[in-house]
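A single protein chain has been omitted; all remaining protein chains appear in their positions.
By written order: A, B and C. Residues from 1 in each chain.
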Amino acid sequence: MANLKLQQLTKVYNKNEIAVKDFNLDIKDKEFIVFVGPSGCGKSTILRMVAGLEDITHGELFIDNQKMNDVSSKDRDIAMVFQNYALYPHMTVYQNMAFGLKMRKQTKTEIERRVNEAAAILGLKPFLHRKPAALSGGQRQRVALGRAIVRDANVFLMDEPLSSLDAKLRVQMRSEIISLHSRLQTTTIYVTHDQTEAMTMATRLVVLNHGQIQQIGTPKEVYEQPVNVFVAGFIGSPAMNFFSGSLTASGLKIGDQYIPIPAGLLPQNSSQDIIIGVRPEDMYIESATPMFHTEIEAVELLGADTMINAGLGDQPFTARIPSSIAIEPGQTLPLSIHLNRMLFFDSQSKNRIF
Amino acid sequence: MANLKLQQLTKVYNKNEIAVKDFNLDIKDKEFIVFVGPSGCGKSTILRMVAGLEDITHGELFIDNQKMNDVSSKDRDIAMVFQNYALYPHMTVYQNMAFGLKMRKQTKTEIERRVNEAAAILGLKPFLHRKPAALSGGQRQRVALGRAIVRDANVFLMDEPLSSLDAKLRVQMRSEIISLHSRLQTTTIYVTHDQTEAMTMATRLVVLNHGQIQQIGTPKEVYEQPVNVFVAGFIGSPAMNFFSGSLTASGLKIGDQYIPIPAGLLPQNSSQDIIIGVRPEDMYIESATPMFHTEIEAVELLGADTMINAGLGDQPFTARIPSSIAIEPGQTLPLSIHLNRMLFFDSQSKNRIF
Amino acid sequence: MDSLLNSIFSEAFLSPIWVSLKIAIIAGIIVILIGTVAARFFARKQFRGKAVIETLLMLPMVLPPTVVGFFLIVIFGKNSWAGQAITWLFDRPIIFTWWAAVIAAIVVAFPLMYQSAKSGFLAMDRDIENAARVDGASEWKIFFFISIPLASKALISGSILSFARALGEFGATLMFAGNIPGETQTLPIAIYIAIDSGNMVMAWLWVIAIVTLSFLML
Partner (left out) sequence: MDSLLNSIFSEAFLSPIWVSLKIAIIAGIIVILIGTVAARFFARKQFRGKAVIETLLMLPMVLPPTVVGFFLIVIFGKNSWAGQAITWLFDRPIIFTWWAAVIAAIVVAFPLMYQSAKSGFLAMDRDIENAARVDGASEWKIFFFISIPLASKALISGSILSFARALGEFGATLMFAGNIPGETQTLPIAIYIAIDSGNMVMAWLWVIAIVTLSFLML
């Protein structure tokens, strides 16, 4: 249980490749922080600096108010789950979990107690004497988790721990990790490129791009009030639709399509050219007074929902509608947008203005 | 353009490991068939038998009514997209696409015309003189597609072509492949372990498990009328909820929970013990006359939707509700199930009985 | 200084260099060709007895050079089946000839080429070859246009290693081909003889020559 303070953390490789720049973040005790961003955004580098596996080029790292820059990994009292599990392949499941405790000179009975407790939580009891090679992907993932939790460390670091699992297992392990955290309450930093994981797991999430923080907030804040086009497009699946349009006194022009909008729902003091963001689920079929009509280009059935691809003022978009409505490509549909859910971005800075 | 006939196709490794057993399928001209199943279900093996990259142990393969068992790969007139792209790393994008045409002794002008046409369709014109190593994952995927389409082959085979792309790109390439197929109309077999790809792309899909066909049907048929518990659980995300319960004259008992159901919506002539399948989106909050009350254990925010985990008669389930309703873990909710969407399976055979 | 120059351009100094070069180049070419084909074959095919044949091919790498020389003498000696066939064909035994030196070099250099080439062929993504197969290429075209270019790094490093090994071969050559100036006296043998007879100047010159030759390969 610990708080962390990352101050101006910077990582430079080979004297001029900046991987992380001036990263500032306070992490409170018991938080579950998710770093999310596309690959190469520097999220893993930060995690490895916290773990002590990468040197910190500039800036300072505090754990429980103690400066950690020059403390070696083994003395930081952190536990880490690696992307490819990084289990000790020559040791049994039991030995894998016991290794960290042995290194920290726990008594044999204490080791046994803790390993058995963790194995019980994770359902690993039947596999304690197997080697990792004899386990399935999900079981290996559990061993990696087990190795971290037996340690009773101050901080958990998880580096894309679910990325090598298939879709079904990923969903299952996601909720296991959440319930593990709600049980142990250990301060956790979780790194992922998967926005779904970020949204579902984080108490707060940090969206990164090109080594810099884009936004910090709760999943709901980031989803509903993204600060810029990058965050708006990165969080949410299918991605938010963006239209470039221009403002008029009483509405919007997108291509040759005019959409009347009540004045209160439009940005003030903005330049005329703007980017409009609309999430696929905020468009709907409305026969009575549709905003526009459009010809459906493609239809994707996703079980409960159907995604339709079409164009608005010649700009392509995706809308989500219930599968109960049968739709064929080529059909013309009357559509509307939930006006109060529209987002507006500056076309130059790409920041959200309304 | 061709039809395919797979007759009793069987693959046995090392004299006794049966990878595929008695696989029967007729594929009509222009179809987009998706083989879907968990890893190790034999789907790739079948594809490689069709490609001529694996010998057929028993059974017969016909393309356009010609027996192909003993025809070598190079004479089958098929094109294939491989899982890891399998681009020729020492050749430029242009040479990669031209290779198959050169091998088939096309004239230089014809090769140029076709490669340029394919490059235009796939947006590869600016990269024609780059080597694969200088391309992004998505661009490589496009080159692999391009190499297949220039050939103008009778049959396209695609072996998990999107599995090494990240989530965003996967969605994008999915629709590109669909529109490519609707343009070229080439008979296609597409292999994937991802049920979302299978649902969105297939004209018909073949669900496989342990080397045997579980179900063949349109995505809608397989989603709404799965033949057994395996198919029901494999197709759909989050997965269908299964409850073991028992039938009474006028309803169902699940654990200590009784749910009254009109007689017409219950299976007849079935044994008392059954498995009930309910998709997460077929449960809803109903304050007026709920079927049951349950305490919410966990909440996963997924943007537009929220997944809640709770229990019915002590059996865990997941339900999908709109994110507009704010829900906290620990809260007690009144829930109902769309009765006409419930599925019933035999508890012994696991086959659907109603 | 004059005597040094005289040494350098003397027949006695240059002769081992030519002998070594000729032997190493001919042996190298044979080893590279056969090694590449054999490695590709063994990397792709599974059959009974494969392990035995591979072990035999690799043995000269593990056995001491004098044991290799011993077996060459036994196999190609005057009393053996192969030795008598050669004597009948060429009217003289092969032992203590220039060809004996080539054979010794081939036998010791082959495993290096084979091993390197095989690991190159094994490391490659087999689906790239399969893609060419589906693209309509015959097996020979796949070998030339896909497999060889893709394994080129391993093939080149194998070629260099086996050429260097052929150039440096000493023990087996000394026993099987002897030390006949102008015919089988290679650089390594010349160096040994020079040191043995205390001629440090010639030894230095030949060492510089062989090290230079090795580096020119890289």
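By definition in this document, a contact is a pair of C-beta atoms (placed from the backbone, for glycine too) under 8 Å apart; a residue touches a chain by one contact, two chains touch by 3 or more.
None of the values given here were measured: they were computed from a predicted structure.
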Where the missing chain makes contact, among the chains that are shown: A, C
Selected residue (touches chain absent from view) among C:Val67, C:Ile148 or C:Ile180: C:Val67
Touch with the omitted chain, as defined above, among A:Gln8, A:Ser73, A:Gln225 or A:Thr332: A:Ser73
Residues of subunit A (touch criterion as defined above) contacting the omitted chain: 51-53, 72-76, 78-80, 82-84, 86-90, 99-100, 103-104, 147, 151
Positions on subunit C contacted by the hidden chain, ascending: 62-67, 69-71, 73, 161, 164, 167-171, 174-175, 187-189, 191-192, 195-196, 203, 207, 210-211, 214
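Criterion: only the chains that are shown with their structure count from here on.
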Whole-Å separation of chain centres (CA-atom averages), subunit A against subunit C: 58
Centroid spacing, where centroids are CA-atom means, of subunit A and subunit B in whole angstrom: 26
